[in-house]
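Up next, chain A:
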Amino acid sequence: MITVLGLFTLTFLVIAALATVQSRNLFVASMWFCIFSLMMAANFLILDAADVALTEAAVGAGVSTVLFMGALSLTAEHEHVRERSGWLPALVLGLLFAVLFAASFEQPRLGDPLAPVHQHVAPFYLSETPRLIDIPNVVTAILASFRGYDTLGEVLVVFTAGIGVLSVLSFSPKKNQQLSGEGVAERVRGVQHHAILRVAGKLIIPLLMLFALVVQFHGEYSPGGGFSAGALFAAAVMLYGILEGADRSAKAMPQDWMLRLAALGAMLYIGVGIVCMMLGGNFLDYSVLSSKPVAGQQLGILLVEFGVGLTVSTVLIMIFNAIANRSTY
Partner candidate 1 sequence: MSINSLGLYNYWIYGFVLVIGLYAVLVKGNYVKRMIGLSIFQGAAFLLYITMDKIEGGTGPIFVTPPQPGDLFANPLPQVLILTAIVVGIAVTALGLAITIRIKEEYGTIEESEIREVDRQA
Partner candidate 2 sequence: MNDSALIPLSMGVPLLGALSIALTGRSPFLRDGFMIASAVGVFACVLGLLPTVQAGGRPSAHLLSIMPGLDLAFSVEPLGMIFALVASGLWILTSIYAIGYMRGAEEKNQTRFFACFSIAIFAAVGIAFAQNMFTLFVLYEVLSLSTYPLVAHKGNEEAKRGARTYLGVLLGTSIGLLLPAMIATWWLAGSLEFQPGGIMQGQVSPTVGSFLLLLYMFGIGKAALMPFHRWLPAAMVAPTPVSALLHAVAVVKAGVFSVLKVSTYLFGLDYLETLWTSDLVMWVAAFTLLSASLVAMQKTNLKARLAYSTVSQLSYIVLAAMLASQLAVVGGGMHIVMHAFGKITLFFCAGAIYVAAHKTEIHEMDGLGRKMPITLFAFLLGALSVIGAPPLGGLWSKWHIMLGAVDAGHALLIGVLLISTLLNMAYLLPPVVRAFLLPPPKGTPEGIEEAPLMCLVPLSLTALGALTLFFMADPLRNLMWTIFPGAGT
């Protein structure tokens, strides 16, 4: 049964990708991209990657579609078809695909237990995590502790994106680009005139935020963690922005506070690392945080995950507010 589902999702994935590239109307393209991400998330689930599926759904399907929609509302709806000569890239890429296809025969089969991937480093994590860190979700253990430095780098990437969007969009648009008066009011006020949507939305938003917090603090035991929690929290605020109007969400979550909170999240992560150095361990070595190393690891992971969640959510909210309020910014 799983194989049939796997075959279906993979094939549908390719169909979604082709449809995205071919469709002329850009809104349709971004919707197809949302389907593509959902199919990707389903695929990850089939391949036993629960954390990644949750994050891909929240970030890939949710947030990036909102960003694409926001950007398209400010730029163009249709793509003017004047493609460049398509045959040369097509030829080169066809060659690339042939090479990949030929190489796949020498790669280990899907799920083959003897593959080198399962030999060297992976068994260590699976066997040592209960002893060293003793939390059920091995992915979060690796994410926060074994390869904590990667995740720190990851937080910095998100933070740089936040700064980048702020500084790029900080220049107020020139007058002639300003949408006409009524066009602005209508778009910014969101979908207020759809009563059903607003009432249903009002119910969902608090639940969504609560779920985000559960994912955040329950990350050691179930799939989830900083990234998906941050994305979910941002999704809740975006939903509020869409329903009640972007200016209301910008007032609720002011930009400069978002920037300071994002900086706080990153500083929390770096601070934990430096405290470990102060207490004699290497950078990001949580075992020195408390008397018992295992308790120290768990405390470190909790703090670090919270830092990640804080930064990711505030940066995504900041980006959404910057794009959604562009015309009145």
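Quick note on selection: all candidates are chains of the complex that A comes from, given by their letters.
Everything that follows uses one rule, which is that a contact is a pair of C-beta atoms (placed from the backbone, for glycine too) under 8 Å apart; a residue touches a chain by one contact, two chains touch by 3 or more; residues count from 1.
In this text the structure is predicted, and so the values were computed from the model without any measurement.
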Complex member in contact with chain A (any copy), out of 1 or 2: 1
Chain A - residues contacting candidate 1, complex: 2-3, 6-7, 10-11, 13-14, 17-18, 20-21, 26, 29-30, 33, 36-37, 40, 43-44, 47-52, 55-56, 59-60, 63-64, 67-68, 70-72, 74-76, 79-80, 82-84, 86, 89-90, 93-94, 96-97, 100-101, 104-105, 107, 109-113, 115, 117-118, 121-122, 125-126, 130, 136-139, 141-143, 147, 150-151, 153-154, 157-158, 160-161, 164-165, 168-169, 171, 173-174, 177, 221-223, 225, 227, 312, 316, 319, 322-323, 326
